[in-house]
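The structure under discussion is supplied below as structure tokens; questions concerning it will follow.
With one protein chain withheld, the remaining protein chains of the complex are depicted in position.
Showing chain A:
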Amino acid sequence: MWEFVNYYFIPGLVLGCIYALGAIGITLTFGILRFANFAHGEIMMSGAYLTWTVMAIAAGAGLTLHPLVAMVPAAFLVILLFLGTDKFFYKPFRKEDTIKVVMASFGMMLIIRSAVQMIWGPNQITFVRGIAKPNATLSEITSNMGLQILMPNKHLFIFAGTIVLVVALGYLLNRTRIGKAMRAVSDSPDLAHVTGINVDKVINATWIVGGICATAAGVFLVMDTQMLETTMGFRMLLPMFAAAILGGIGKPYGAVAGGLIIGLAEELSAYPWIGDAPLLSPGYKTGVAFAIMVIMLIVRPQGLFKGRSF
């Protein structure tokens, strides 16, 4: 039992949190700007690289920063990157066919990735080296209760960070004017426009929210795997889209739920449910997201939370 919780369930939840944060940005862009932003994974990856750079600069000044602290200035840069790409590469297509923007986002993906590869080089780097020890207090408390939970601090940080961001997002969407406007545009852009909502402002807000969540997702992923490399954005793209579709396009909470489900499903698929062998060879883990997505598209294209279906 403790093996299941420690080696399958908790890593699944951690991965789910990362997918969830990435999927929030995708689902918001899909809902508000009405296109699938394929550059999202690369933006996430560049956020992680920027965080690494902030940490490196601070280390050069004799300061050791935690990735979560270094993430804050990096998120600002990512937001600037998002707004810049929107202004120069997505805005010209706003009145045209959606498919042109999707293609432009593919070009963007290529540009961002090769820019990152040119600046930081193709080699793998990492935030912190060494093996993460499980949190001593937590394992002591839980072992007294009969179930020893081994959780490194980084996982606790990831959970806490995800909860904070999701709660903040909930507050933004339900309580603030701009959040309500975002939901209105997502539900019906024409109606929102008629009622006098400034669509450009809403679009900028979408990029800002997406940028913050994407940076967090990228940094959390690197904290979890201790590996920063240029293809990680592309690897995350499919599970994040699967999470957004599973939750329902345009539904941020759906994206969170979808992300958690996909993350858990990927990890649990390798658990030996029947006999001793893993149910699915771990090499095929990323295929699980695709399978869930395809099943969802056949069975219920609007997703779990009644998002938009096309």
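Descriptive notes on the structure:
Just so we're on the same page, a contact is a pair of C-beta atoms (placed from the backbone, for glycine too) under 8 Å apart; a residue touches a chain by one contact, two chains touch by 3 or more; residues count from 1.
Keep this in mind: contacts and distances are computed from a predicted model.
Per its UniProt record, the hidden chain corresponds to "Leucine/isoleucine/valine transporter permease subunit" from the list "Acetolactate synthase", "Leucine/isoleucine/valine transporter permease subunit", "Sulfite oxidase-like oxidoreductase" or "DNA-binding protein".
Listed residues A:Leu28, A:Met108 or A:Val256: the one in touch with the omitted chain is A:Met108. Although one chain is not displayed, chain A still touches it through residues 30, 35-36, 38, 89, 92-93, 98-100, 102-104, 106-111, 113-115, 117-118, 121-122, 234, 237-238, 241, 245, 281, 283-284, 286-287, 289-290, 293-294, 297-298, 301, 310.
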